[in-house]
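These notes are about the structure you will find just below.
The other protein chains are all here in position, but one chain of the complex has been omitted.
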Amino acid sequence: MVLGSMIILTILSPLITRYDPNAQVEPALSRYQSPSWEHWFGTDQFGRDVFSRVLFGGRISLIIAVSVVFLSVMIGVCYGAVSGYFGGLVDQILMRFVDLFLSFPVIFLVVTCMALFGSGISLLIVVLTLTGWLDIARLIRAEVNALKQRPFILKARAAGLRTLRIIGRHLIPNVVITMIAIAVIRVADIILIETALSFIGLGVQPPTASWGSVINDGRLVLTSAWWVTLFPGMAIILTTMSLYVIGDGIKALHH
Amino acid sequence: MKMVFNRVLYAILLLCGIVILNFSLFFLSPGDPTNLYFGPKVKRQNLETLRHQMGVDQPWSKQFQEWGRHALKGDLGYSWAKHRPVRDILMEAIPATLQLTMLALLINLTAGCILGILTGVYSRKWFGKIIDYLSLSAYSVPIFLFAILFIYFFSLKLRLLPASGMSSLIAGDFGFWENLWDRIRHLILPVSILGLMGAAATSRFVQGHMKSVLRQDYIRLAFAKGLPKSRVYVSHAFKNALIPVVTLLGIYFPFLLGSALVVEVIFAWPGMGRVTYEAIFSKDYPVIMAVNLIAGLLVITGNLISDLLYRFIDPRIRVK
Partner (left out) sequence: MKTSALLLSIKSLQTHFVKREGIVKAVVDVDLNIHQGETLGLVGESGSGKTVMALSIVKLVPRPGRIVSGTVEYKGRNITNLSEKEMSRIRGKDIGIILQDPGTALNPVMPVGEQISEVIRTHFSMKRKEAKQKTYELMRKVQLPNVEYIYKAYAHQLSGGLKQRILIAIALACRPSLLIADEPTTALDVSIQSQILSLLKDLKKEFTISLLLITHDLSIVSEMADRVAVMYAGRIVEQAAVYDLFTNPIHPYTKALLNAVPKIDFSHSERSGSIAPLEGRVPDMMNLPHGCTFHPRCPIGDESCQKDYPGKTFLDNGRYVTCFKSGV
């Protein structure tokens, strides 16, 4: 199963590496062409080649998702590890803080920030990261808590190793596998959120392409120019599905 | 009892925290709310007057106090874009959203639990695997895609269900039953989308739990006692697997509200999400503030309920 998804992923990597610049801007003559040899996925309402938009949008969506997850994981793991390891008052305080942020529907928070601070890719990344590290922290904290009691940690403490060293060299390597599984799944989640935001106009702004915004472009002409919606849609589904499968596979391997 | 009191207190504390957070965000944002009303070539005087009217020329703490006091009395401010009290807007919007989300939650939990149990029990048979794949696919599809596809099929192609709105235009002429039927027809699409997507997530969760329960020693003992398969599953496995679902309630509320926002926008459903959406594009701060407050309230309440419920249901915690 995991093997199958690996294959899917390799199909996806050309999407990332393809460097299609804004070859999106094309003469308005070729509006809404159906898929053909020249334009594999057809063209949209401005005559832009849907194929390159999907590829380029994929690049953007993936960059956003990966950066968000990378940053969230960094923050979340450190936070969670510290909180889980120290326990006691430190743990309580840190976790209350997390609780506070979690009590908020993520999307509302994101949306509010987008409203207040304007929009833009970097902003999107920041906001998604800020809301994203929270439950990673929680999960890591739980794992660390469980690991804390294991003999090898007690040995390290008995040997008098400094706290930072214990966390860094002993605890964290053991949560790495779980971390990777969580990260992979998170990327898929973020892709879904980001595309939803772009769809309703609060994410990546036009004329930049994102899978979500391309789908939105095609929304009104679904009956006639179905290709504008279908291809980015399929791209999203394939990507997220394979990511989920990989993530599950990693989790299964771990046990 | 003391424990319940503690949790409630904590919940209120969180709520205050949210309000403070909200307010701080507003103050951190660049730009001036008055930009909405005037172009760049505006007389300074007018600007000042308006600012004073809107109350944004006061320092942070004062504004916060004002707002707080009003809010406690039930007055949530005045919408800048719609020129109506925020409270009225919300009173209309919240029930609409609740209808949508509560029904969706119902579908979510029932379908999710059933599917999850089925896939957990039959995980090796072919139909278990098929359902598993289906729910994985449903999980991977973004909500909006689902929504527009559904609209495409059911509304445009098959002409079965309405594509948007809460009720038809001529609803005013309907009698009670027709009104009800009309409302139901409008509900079906958005509710099923929200519900099914949630069900996919729930079933994944339940399935995982079910599998782990079935590996336990006490299940093996149950078989060793000679209990028939049905009884082993129903009395022993299910109870254990389903208890954690209660915790899901708490986690779901934020997601539910968020997804509802997207669905409401697509279906032009006059609920909280739609209101928020419009408020954002018109930079209508009071509305946004109030909505965030309500959203936070709902989430915290949801968490509280699920937390208390869980403590009540799980004998390991209940009976000490």
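For reference, chains read A and B in written order, and residue numbers begin at 1 within each chain.
One rule holds for everything that comes next: a contact is a pair of C-beta atoms (placed from the backbone, for glycine too) under 8 Å apart; a residue touches a chain by one contact, two chains touch by 3 or more.
None of the values given here were measured: they were computed from a predicted structure.
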{"item": "Visible chains that the absent chain touches, using the contact criterion stated earlier", "value": "B"}
{"item": "Options B:Y133, B:F223 or B:F312, residue touching the unrepresented chain", "value": "B:F223"}
{"item": "Of B:S135, B:N240 or B:N292, the one touching the omitted chain in the full complex", "value": "B:N240"}
{"item": "Where the missing chain touches subunit B, by residue", "value": "216-218, 220-229, 231, 235-236, 239-240, 243, 314-316, 319"}
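Everything below uses one rule, namely that only the chains that are shown with their structure count from here on.
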{"item": "Complex interface listing, subunit B residues touching subunit A", "value": "14, 17-18, 21-22, 25-26, 28-30, 136-137, 139-145, 148-149, 152, 156, 253-255, 257-259, 261-262, 265, 276-277, 279-281, 283, 288, 291-292, 295-296, 299-300, 303"}
{"item": "Residues of subunit A defined as touching subunit B within the complex", "value": "99-100, 102-109, 111-118, 188, 192, 195-196, 199-202, 212, 215, 219, 222-223, 229, 233, 236-237, 240-241, 244-245"}
